[in-house]
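Since the structure comes first, as structure tokens, the remarks are kept for the end.
Only a single protein chain was left out; the remaining protein chains are all shown in position.
What follows is chain A.
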Amino acid sequence: MTWLHLAIISPFLLAILIPFLYRYARNIHTGWFVFLLPLALFAYFLTYVPVTSGGGTHQANLPWVPSLGIYFNAYVDGLSLLFALLITGIGALVVLYSIYYLSKKTEPLHNFYVYLMMFMGAMLGVVLTDNLIVIYVFWELTSLASSLLISYWFHRQASIYGAQKSMMITVFGGFSMLGGFSLLYVMTDTFSIQEIIAQADQVVESPLFLPAMLLILLGAFTKSAQFPFHIWLPDAMEAPTPVSAYLHSATMVKAGIYLVARLTPVFGGTPEWFWLLSGFGILTLTWGSISAVRQKDLKGILAFSTISQLGLIMCLLGLGSASLYFTDADETTMYATATLAAVFHLVNHATFKGSLFMTAGIVDHETGTRDIRKLGGLMTIMPVTFTVSLIGTAAMAGLPPFNGFLSKEMFFTGVLNATELNIFNMETVGFIFPVFAWIASIFTFLYCLIMFFRTFTGKFEPSNYEVDHVHEAPKGMLISPVILGSLVIIFGFFPNLLTYTILEPAMAAIIPDSMNYIESAIFNIYHWHGFNAEIFMTLGVVAFGALLFINMGKWSALSIYQKERDPLNRAYDGSLDGLITGSQAVTRIQMTGLLRDYFAFMLVFMVMLLLYSMFYADAFAINTQDLAPISPHMWVLTILFIAATLVMPFINHRVTAIITIGVIGFLLALFFVVFRAQDLAITQLLVETVLVILLLLAFYHLPEIRKETFKPVFKLTNAVISVAVGVTVTLIAFSAHAMQHERPFGAISEYFIENTYELTGGQNMVNLILVDFRAIDTILEVLVLAIAALGVVTMIKLRMNGREDV
């Protein structure tokens, strides 16, 4: 246990204390206690910056289940540190914001901060450990914490729906991911990511490579809301706004991105990885940006915007993985730009999306609505919120001089470079990347305009708002968005602050093999590239986006614009309902509540299984030689016996049936006599007599039942089943008898016959087996009788509800 391990689990430890703090320090908002931890952790992680920026890594080992290869090994490199700083930094700002956002009088704050700390610890665990199983454990904890936070206001139906949906989808992905991890273990015999990366060459050649990759990507895509698993994210907007800002824009949805980046050294450089990532990424980007335009709710727009930006990052990671394919400076550098852009945009997105969620929360908090059809004219009323929104929206739209512009330019460079690839079939279809990227950027620009202008410009209509006096938010609530907004500007003007300290070490973790070939020039991010294709694409985006916005009146009446729900929700709801009704239908068919049906299922199954296995093993046999001779009186006895048995189902009177069963039992005793089993015959006679008396007692001396008659209804299915059972038993008996001479050992009875007298002093072998050789059977059989007798007495005597007496 080192300080690093302690840092990872410290949020969990704090979470234990939170309910006490909430209970015993009612006057102070619980958030203030919580606030200190992420702040301290952020400072702690900053001390690792010198380590990683020099290209170093830090590892601290702690065995958890060593016998299964599970070690809670903390591992810090550039990529982990980038995420850890994002998690703790934005975590601190979000906690600060939530202190002003959630009232301490009306909200169950202990729940909120326990879930939030649980989430933060889980997220730190995901990014700071080296063991796949540990990552999986923390991964599922983030899903759980996220669902708890979405359903924070659990009395709302929509919250429950959103929480359930996100849980279903992310846990589905989590399970697939576990499968993928297990396959990686099968291939490499280790769960440690660093050791797997060292064996990457073997992994790529293994036949399990593709299944493992698909399963892991399923986990990453569901968590990071990639098409078509993005549908949970818009419904997760039912969570309190600080949660949306933290989980659903800056951290949790980037866990999938982290996983993909982390495993790029293993899977990268292959066409499957390249195509799945960049293909689904660009699809998500386009789909998300077009869907965002249709939203009328501020958080809805931001949710789809998050989806589309995550698609962008995923696409860039895919494109960047191509650089692992090459080993010469020019091409490696060209495609590594995409990876740099991905990492850079990851940081940028966290800053501006966090601030935008917070300003949306402020607007909601101060006006009581987030509907852009009701909002308007808030520019002069909320000047600070307006300014922060302007910065955030401009960065999201990709306008200079903010950081979004830089990463957008690098994104365009990345997709344009991709068209020059001559591997992975890119020479034929590579052109779709810039085309889709450009279209998506136009829609991104459009929804940024809509969100910004519909909220802050136009005429102020007090009647639209439920709040009487709309005014600027309190200062405390503004601190966090202002800090994030400032970061947007700082990273915009001084991007190289980040490149050498954070971005380059992160890149070294994502594409380690390429780092030797990359020319250092690409790390110099600057605003003015000269008149190249990227700048014209940006100009085109601005022009078309503005044109679409100005002409909104013409196309906003289209029905496609009016609908807000993503059409894929219908598939999700339909399949969930179908699953429930389908399983109910299956249960209704099976679980009829009738004993007869269950007997029939069991018997049919057994008959089919037995006959099939006999057929499969070619085990049908009959032995007609070496049989015991049949004496004439046996024929009579057997025919009588079979006739008495066969007549049983046709008897329509109770007492006759009981007498017939007595006859069968006595005939069986006669068989035992013939087969020289004297003890059996005696026992059978006694038992049968007692049973017949019992049967008569139970079913004849009941006055009510005497009048009723037996109704033996003939049922064909029953007859078929019973004939099948009878035939199966007979066939098995034939085969067993025919093959008993093939067994490699003789009967054990020779021993009993030879030794009974010497060992026990008795002469009746059956009795001596029962009480001497195998007496434990007899003891337990006595116990059975005792239990049956007790049960009978209890049933007759005991009346729990006292309704009746006998």
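The rule is short, and it goes like this: contacts are C-beta pairs under 8 Å (C-beta built on N, C-alpha and C of every residue); 3 or more make two chains touch, one makes a residue touch a chain; residues count from 1.
Keep this in mind: contacts and distances are computed from a predicted model.
When the unshown chain is looked up in UniProt, the name that turns up among "Multisubunit sodium/proton antiporter MrpC subunit", "1,2-phenylacetyl-CoA epoxidase subunit B", "Light-independent protochlorophyllide reductase subunit B" or "Protocatechuate 3,4-dioxygenase beta subunit" is "Multisubunit sodium/proton antiporter MrpC subunit".
If you put the missing chain back, the residues of chain A touching it would be 593-596, 599-600, 603, 622-624, 627-630, 634, 638, 641-642, 645-646, 648-649, 654, 657-658, 661, 664-665, 668, 671-672, 675-680, 683-684, 687, 690-691, 694-695, 698-699, 702, 704-705, 708, 710, 712-713, 715, 718-719, 721-723, 725-727, 729-730, 733-734, 736-737, 740, 747-749, 752-753, 756-757, 763-766, 769-770, 774, 777-778, 781, 784-785, 787-789, 791-792, 795-796, 804, 806.
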